[in-house]
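Every protein chain except one is present and positioned as in the full complex.
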Amino acid sequence: MELSQYGELFLSESREHVSAINHLLLALEQDAGSRETVEGVFRAVHTIKGMSATMGYRAVADLAHEMEDLLDRIRHGRVQAGGEVVDLLFAAADALERAIEAAVDEGDEEPDLSKLLAALRAAAAGGSADASGVAVPSGPEAAAGASPATDGGAGEDEEGDEVAGLLAVRFRVSADSMLAGVRAFMAVKRAREFGEVSELRPAETDFQLPEFDGAVRLALRTDADPDEVRAAIASVGEIAGAEAGPYRLRRALPEAQGDGGAAAADELGTARTDGAPSRARNIRVDLRRLDALMNQVGELVIVRDRLRQLAPGGTPELVESVDQAGRLIGELQDEIVRARMAPVWQVFDRFPRLVRDAARSLGKQVDFVIEGKEIELDRSMLDEIGDPLVHLLRNSLDHGIEPPAERKAKGKAETGTLRLSASRERSRVIIRVEDDGRGIQRERVLAKAVSSGLIRPDEAQALTPEEVDRLITRAGFSTAETVTDVSGRGVGLDVVATRVRALGGMLDIHSEPGRGTTFTLQLPLTLAIVRALLVRLGEETYALPLTHVGETTHLEPDDVRLVKGRTVALLRDEVIPLLSLRTLLGSGGEARPRADGRRPAVVLEVGDLRVGVEVDRLMGQQEIVVKSFDQTAGTLRLFSGATILSDGRPALILDAGSVVAGERAAEAPAL
Amino acid sequence: MSQTVLICDDAIFMRTMIGDILTQAGFQIVGEAETGLQAVEKYRQFKPDLVTMDIVMPDMGGIDAVREIVKEDPSAKILMCSAMGQQALVIEAIQAGARDFVVKPFQPSRVLEAVQRVLG
Partner (left out) sequence: MLQIDTDRGLSGAAEPAVALERMVLFVVGEHRFGVPIDRIREIIPARPYTPLPGGEAFVCGLINLRGRIVTVVDLGARLGLAPASAHPDHSIVIVEYRGKLVGLAVQEVARIVAVDPDTLQSSAETLRSLRIDRAYLRGVGEADDEIFVAVEPDEILDPILV
């Protein structure tokens, strides 16, 4: 059977399960006695085992098998899920993830897991040795929890896709069988005569346990007729019922708890913080397909704009048809943008583990709270925000949250709170990283900024607290006295700020000494298509994403003044710095003055900084498809990408953050 | 012609009881063994259609006897006779090549069902 086509499916589904495992292990760490949690981990591991065995990924299946064994002992109370055991399971989950990636990426060598496998076996065995002293839960309730009949094993979901050459088999040993375990063993042995047995539940070694209720399910790799298999198993004797049918891949089922609740929470921008990721009833689409679709639609949008320019000269019918086509293209674009949206939990879900590990290595106690994980973002954006968020979280753990003793001395709870939240505000997504730590230590920031030459001492005196806070996002700034492996070496928040700007978003900082710091990321919903203002400079057109365009204006000659050698614009009651795009880009030539002497300008807003930029002409707004281009060594670092205009020519997209960066550096406190 | 049976058990009581059940069902008891060694020897001698085998016997245990017999005759049809609580041993015997098992105390109907399965 050709299995490679299932590789992608296997990978994405396995990743979800690994993510769930990490989550549940964190929960298990909090509540070692939670049988439900152990069952959850067991099920996820079990599913991975079944899938990887089907795919022939030996290393993954073996590892999952050992994990399953250990988990099985935990759920039967024969091994306690203490710190060491949970740590081992965490390590195994990591290894499992790596093994999965390596297996799918065929070029990769199979990781050597022998040590880990041995450790898992030892942990499982260690528990069974003193099992005699541990009470084994029994009775109907416990049996129901552990019963293979209730926990959705091999291929029972009726709606999944059939897997050729694989049968889902289940049978139940008669209740009056004297040795049900032996009977089950014999039935499995009979099944093995048809082909390879996998996903055996319960494990063969568990047939002899008192809890074994006689129900068995397994996956059987065979081309034999299901009826033949069923008859053979029934002929073992003392089998009350046997079934064999096509094996179906399990589908992600919608969460039992009403989606309505999650949706309502979504509206409020706060969703549940607990438990495993909820899953929608979805099909999986290769992201490259979506990218290709998005590109095609991008081209269509360009053609639409060109048609709209041409149409007014045509017949009314043509104008109307172009109009209609334009609307349809717009709707198509919306649909595809929506299809590309994915909930932020796909990124957030790996953070609890990361925060736990980082907090532990820093000796800090942290309650990590995630809110709004159902908020959706474009897939391409999701892929990009992971690293900046990791950095912000680590920064908060490293510099924000104080060690327990220090917190206690300050009269704070020893355990700090780190909150990661997502919410939707009109066409933007807001992501906040909020800690209740010591806040930004402005004296230290200033001292550092002065000593590293970022600002002059006299400038330092004049900075507002907010301006001081912003210094930490400046290139080359880092207050960490010692380089820790948590915040990393030589990478500052400036990298985060730059990255966020490159995504068309912005990063704000709010800090209160002793109370904590909040980093706020504002992001556009999608990277691929943005609304932009087009401006003209000589023969060239440049695009400015509207995210950072505050307003456009035509300045009267009187509105432009020279203050202390710098050009400023009077905008109503406001005085803002005024830059010239021509000067910024080093283009030659002179703007041809307009007949009325007014000067067109764009007001860029980045954070709370407003800067005017003078251009030759304002060309109006348009949706543009953001594309990358290869910069040359000399190219000014002022562009976040390029786009293709309706006349087919490329145009550069100006990055507002970079445009005003020089202004921010030169920002005169007097203004 | 009725089918032949070799009964292996170290307790006369058990041999008698099984013998009775099977004789009444029309089987012909061709031999009895009290030890595993005897079981192997008598199997060679009689080539019976069916062997009932106790698990715990002196000299050579029932499981080892199963191994020996199956090694010489893979088509040997052996029914294990076990007590409660011997699951692991029964599984071992099945792995060694026994075809089925019955659990003491014997109920005639169950013994015959098992015999049918073994011979079927």
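Each chain gets a letter, A and B, in the order it is written, and its residues are counted from 1.
Operating definition for what follows: a contact is a pair of C-beta atoms (placed from the backbone, for glycine too) under 8 Å apart; a residue touches a chain by one contact, two chains touch by 3 or more.
This one's a predicted model, so the numbers in the text were calculated from it and none came from an experiment.
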| item | value |
| --- | --- |
| Displayed chains contacted by the hidden chain, counting the whole assembly | A |
| Residue among A:G363, A:G586 or A:G620 touching the omitted chain | A:G586 |
| Contact set of subunit A toward the excluded chain (per top definition) | 295, 298-299, 540, 585-587, 627-636, 638, 642, 644, 648-652 |
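Note that in this section only the chains that are shown with their structure count from here on.
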| item | value |
| --- | --- |
| Approximate Å spacing (C-alpha centroids) for the pair subunit A, subunit B | 63 |
| Subunit A - residues contacting subunit B, complex | 178-179, 181-182, 185-186, 189, 207-208, 235-237 |
| Subunit A partner contacts - residues on subunit B that touch it in the complex | 82, 84, 86-88, 90-91, 94-95, 100-103, 110, 113-114, 117, 120 |
